[in-house]
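A protein chain is absent from this complex, but the other protein chains hold their places.
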Amino acid sequence: MIRFVIRRLLYAVIVLWLVSTLVFVFLHVSPVPVERVIGGPRATTDTLNQIRRNLGLDQPVIVQYGQFLGRLLHANLGESYINGEPVTTLIGDRLPTTLWLVFGAGILWFVGGVVTGVLSATRARSLWDRVVTVFVLVGLSTPPFVMALVLLYLFATKLSEAGVYFFEAGPPLQMHFWRRMILPWIALAFLMVAAYTRLTRGAMLDVLGEDYVRTARAKGLSRRRVVYKHGLRAALTPVVTQFGIDLGALIGSTIVTEKVFGLQGVGQLVYQSIALGDTPVIIGVTLMVTFFVIMANLLVDIGYSFLDPRVRLS
Amino acid sequence: MSSYTDLEAQEVDPTAGTAPARVQGRTPFQLAWARFRRDRLAVLSIVVLVLIAVYAILAPLWAHLTGHPYDQTFPKTGLDVNGQPRGPSGTFLLGADQLGRDVLVRAAYGARISLVVGILSAVLASIVGTLVGVLAGFVGGVADTLLARLMDMTLALPYLLVAIMLATTFQISSVGASLTLTILVIAFFSFAAFGRIIRGQVLSLKQKEFVEAARSLGSSNARIMFVDVLPNLVAQVTVLTSLLIPTSIVFEATLSFLGVGVRLPMPSWGSMLGEGSDVFQTAWWLLAVPGVLLLLTTLSFNLLGDGIRDALDPRGDRATGGK
């Protein structure tokens, strides 16, 4: 187990290195001219060159890469080209918003998806099941940003015209926390609830068809007990697996939700940095997100061995 | 054993009612088509998609009939005295946008983008994914390890972030180049998941006795791959591709919404939603028209994909699943 974790962590380091190198090379092959961004449209060539020198951009790429790796080894992501703030500070300021967004939505979609999925699996072919099937299809077909726009239109615009305030925009996060987060959560969770309903329903139906479940029924255990004790536990394994992976991946794709609802999270940060050519911030966020994805996968694998006694890590 | 028995029973069943004496063998394709035709939702979704496709193909005609080219603004007729866009009316059937352009015409051009990008990138991803998956699964060894790791890494990348980065840093201004780039970016982030599934399929097919049988006959690896393995992947690839199309359409719309997809002035449903988002509270049609079209298209493709899957594999994947 410990050896497994160590090996996976080593693998994570390699992936992080590869990803950062990839992004580094890419940003150097085709850069947004950051000196132009800083210097403004009327800056002279001399000014532009001075900015490049200040940022260390005049040195050969290989030297820059060496400096970059050296900093990385000391867990230093460097400073923003634009405002000179350390990248770790920038990310640290924005991360709580994104984490609140992702975990809140995660709880919402996990609970929502599992409950709906179990209910429709145990009532297969009922009216409820049909309604759920339609919901799943629509949910899976709705682009998240369209959902966000619709929610914003209905609840933020139309209801506030009617004097009901469902939504507050703008910092700081602590004020009106619920009012600020509830719509982004729903927007982010909507598609996922549909996906998890489908996943849970399928897994549950598979499990309920297994021989050992039928045996448990034949032994005289109550239907409720079989469904919730035997069935749910086995059915949840793939769902939890997927949950870990999605949660990790989502941290990198909150850009749209943050933009629509005006949340100042990591997504907005990187979106702006890309437009400005702020390479250190872009690389920093990319590394952070990749790190989350890998950690989520690792946690899933470890969790797997607890949920499913057949899996042993080696 | 039992599942095969009732499988046979089921396949014979449709003909048994009409001509029990002469049971004609039907190809899997015919059987699938018969099943598909009975799926009313799937057939309906085809009708919807055909209508959307016709709407998209005839985009220049709408522009001609209304006299509103997609990139031309009509501040006099399209905007009211306060500069707010006018809603659906006789001149602007689906309203005008914030610059006074015709939403009907623009949405038709947007449909072209959505369909072209969605289908092309899904097909591209499925070709590359199948190739990589088959190669990894069939060749095995070092090639497999490398390709599997490559796919793992692609899946670990924050795709939206990297996609935005790719789209931004290539300093592209022409519509055609941005279209190509968008397709490539979407395909790049879809092929890995595709390839992983195909690789798993190939690995399980490789264990099948009919592959061993082919080998014992003296079939070459290439022959086994093309004659024995690939035909068994056709159903899977078709289903996956058809389900990848709506995902790709959403991907494109998201990129365009963020302003990094297909370049302006070429309209895309995503960029229409992005541009109009400031005036939604007064101009609901700017949200409704591209939003509904987008939802309708992805929903139809999803239904179509489900229908194809059910038709090809009525009970899970017969070729590779089971014993």
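Every chain is named by a letter (A and B) in the order it is written, and numbering of its residues begins at 1.
Here is the rule we use: contacts are C-beta pairs under 8 Å (C-beta built on N, C-alpha and C of every residue); 3 or more make two chains touch, one makes a residue touch a chain.
Assume contacts and distances are computed from a predicted model.
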### Query
UniProt name of the unshown chain, from "Dipeptide ABC transporter ATP-binding protein", "FeS cluster assembly protein SufB", "Ferrous iron transport protein A" or "Biotin carboxyl carrier protein of acetyl-CoA carboxylase"?
"Dipeptide ABC transporter ATP-binding protein"
### Summary
The one of B:S219, B:T238 or B:T282 in touch with the missing chain is B:S219
### Query
Which positions on chain B touch the chain that was left off?
1, 4, 7-8, 11, 25, 27-28, 145, 208-210, 212-220, 223, 227-228, 231-232, 234, 318-319, 323
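Please note the rule applied: only the chains that are shown with their structure count from here on.
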### Summary
Between the Cα centroids of chain A and chain B the separation in whole angstrom comes to 23
### Query
Of all residues in chain B, which touch chain A in the complex?
153, 156-162, 164-166, 168-171, 246, 250, 253-254, 257-258, 270, 273, 277, 280-281, 284, 287, 291, 294-295, 298-299, 301-303, 306
#### Entry: chain B partner contacts - residues on chain A that touch it in the complex
15, 18-19, 23, 26-27, 30-32, 137-138, 140-146, 149-150, 152-153, 157-158, 161, 249, 251-253, 255-256, 259-260, 270-271, 274-275, 277, 282, 285-286, 289-290, 293-294, 297
